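This is the structure I have questions about; it appears just below.
Missing here is one protein chain; the remaining ones are kept as they sit in the complex.
The first chain written gets the first letter, and so on, giving A and B; residue counts start at 1 in each chain.
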Amino acid sequence: MKKILLNRDFILFSIILIILIAVGFANPLFVTPKSISDVLTDTSILIILALSQMIVILIRAIDLSVASNLALSGMLISLLSTVHPELPVYYFIALSCVIGTILGVLNGISIAILKVPFIVTTLGTLSIYRGLIYFVSDGKQVYSNEFSEDFLALIHVKFLSLSFLFWLAVLVFIVIYILLNHTRFGRNLYSLGGNPDAAKYIGINENKYIIMAYSLSGFFAGLCGYLWVARYSVASTQIAIGFELTVISACVVGGISVMGGVGTVLGCVLGALLIGLIRNALPAVDISQFWQLAISGAIILLAIIINTKTEQRKEKTIMVEN
Amino acid sequence: MSIIPDKPPFKLLDILYKKEFILFVVLVSILIINSNISPYFLDLYNLIDSTFLFSEKAIIALTMTFVIIARQIDLSVASIIAVSSVVLGYTTSLGYDTWLVLLLTLLSGALCGAFNGAIITKFAIPSIIVTIGTMSLFRGLAYSFLEDSYYNKFPKLVGKLGGGYLYGYIPYAFLTFILLAFVFAFILHKTSVGKKIYSIGNNPDAAQYTGIAVDKYTFVLFTLNGLFSAIAAIFLSGRLSSVRPNIAFGWELEIITMVVLGGVYIYGGSGSILGVVISIFILGMLSFGLGLLNVPGVGIIIFTGLLLILSIGFPSFVRTLRRKNE
Partner (left out) sequence: MKKLFLVIISSILFAFSANAADMRIALVVKGLGIGFFEAAAEGGEEAAKEIGGVEVIYTGPATTTAEAQIEVINSLIAQKVDAIAISANDRDALASIGKKAMDRGITVISWDSGIAEEGRIMNLDPSNTALIGSSNIKWMKNSMGDEGEFAILSATSQATNQNAWIEEMKKEHAKPEYSKMKWVDTVYGDDLFDKSYQEALGLFKKHPNLKGIIAPTSVGIVAAAKAVEDQGLVGKVFVTGLGLPSEMKAHVKSGAAIQFGIWNPIDLGYSAVYLSHQIASGAYTGQEGECIPTGRMGEICIGAGNNAAMADPFIFDASNIDKFAEIF
């Protein structure tokens, strides 16, 4: 019992539940199925990006370029769609994923082959990818009326009254869950992050895993490029600017340790859900727009401290038992 | 134009292999390209004015250099600027004396920095995580305090500091940056404090064993970073003569870029103030030159990013190649 209570995912889940109940009392309309489904839809992109960011964080790295990658992939397919609106939407999604993957591989190569530290590499590509949007689009936006109907329609498809975005996030969750928990790739990622020297000793090729982790991160950033553009029906140099920090916050709140090798897929999703919930709940309980940033900052900070405390307590217990 | 605040004794050949030398060559090339491309570049007034665009960031880059050498990072600096600017505007609106206004502004920045330092050392949480949180928290505080209002009245002195020139030529912000650069170069390279910061960055555990109070140093460095953000806030508010909560948005990454491009190793333990100063000039002259060709900021960041990756990737790539050939 005590073990469950100290379980990080359980604590996070309880916090989410408490917030949900508290907001429900203040504004019953917030906890209707329709409203909850809206929150889930709104959080889906964050969940997908947090899960792919988790892969990178597990090996003691961070991908700061995801939001720029997303915006660049999104802009490129948007520009194509204005010229060739007749192409099927699946074509655009696939293309967006391919572009994203290429951008991710470039990150990986710079880190693994050129040996540029990950913060420097992704800080650099954060700027480069964002700047490229300006050059490919000539500073213009692609607006809602310039997209074809097909391009935008997919995002509004619903199944069991839950949105396409939500189901996609569920799918990504399942895929990454299996990938990290039931494949050798996943186990090796954990051991590389947990103890790189030991992992190299047993023959894990670190460079290969760095490049693969970043290409996965890029792939999902590309996917979200389509999703973002279709959801908001706009592509510009400004979309999703600064979103990388929200994504990293979600991972950190979800208990993915930046020291590598620690964190669960479920925790990561819960972290994203908590942040998505706060973002949606604050306006619902009539907290002014001006207070939202401070409050979500405070909650993130608090969650981080609680996380670290439980982690440290666990470490202590282990030491005593030994 | 370039100012070299720190001249360690050197042998002629050694210098060719130094990061600072490579950076210097890049800077000179940019100056040459700029003056060839735009007839407006080599103009005394223009060059002086261009320093306004980077002086405030450069002031924070100095303390950020210390923070990064000590194996930490601070993402909350731009948000601290927002907090301090609000304090500056608010205390002015209360009619306080100029010196009290400035004192409270500096205090607010130092407090924010100390808050970072306290959480990082007390709970032993990596600084990158803590400052991601306080980045939202601090800017959020500025938003919640200002709401849709703003301040546009400041003490005369602040306006003069932000936009004025000493003897009609040297902007105060730039002068402050240069003087502080000398001070910081001295502390880092010539004092025992500097040596301790390097050894903390090289290996915090070993430093602890040799009797360095690592936590105390970390706390002081973050407080200092907050204080300097407040100094930058005074110059910036004075220059803009207006404070809004989104002031200095996104500066944290620009400041870290300045430091890292200057050859400071992101995992701590190495780097010099000279390198950072040259890198500040590189970035400043690059964006000024491109600005003269009406390339907007979002276009300029491509070159910044490329410089950042190439400046570190290229030498290490050459080293790998050479090792393979051997």
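We adopt the following convention: contacts are C-beta pairs under 8 Å (C-beta built on N, C-alpha and C of every residue); 3 or more make two chains touch, one makes a residue touch a chain.
This is a predicted model, so every value here is computed, not measured.
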Full-complex contact with the absent chain, from B:S29, B:T191 or B:T320: B:S29
Hidden partner chain, residues of chain A it touches: 29-30, 35, 38, 42, 134, 137, 139-141, 143-145, 156, 228, 232-234, 236-241, 280, 283-284, 286, 289-290
Residues of chain B (touch criterion as defined above) contacting the omitted chain: 25, 29, 33, 36-38, 40, 43, 45-46, 49-50, 52-53, 147-148, 150, 152, 163, 239-242, 244-250, 287-298, 303, 310, 314
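Here is the rule we use: only the chains that are shown with their structure count from here on.
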Geometric centre distance via CA averages, chain B-chain A, whole Å: 29
Touching residues on chain A, where the partner in the complex is chain B: 62, 110, 113-117, 119-121, 123-128, 130-135, 139, 237, 242, 245, 248-249, 252, 258-259, 288, 290-298, 300-301, 304-305, 308-309, 312
Chain B residues touching chain A - in the complex, by the definition given at the top: 73, 75, 119, 123-126, 128-130, 132-141, 143-144, 146-148, 245, 250, 253, 256-257, 260, 265-267, 296, 298-306, 308-309, 312-314, 316-317, 320
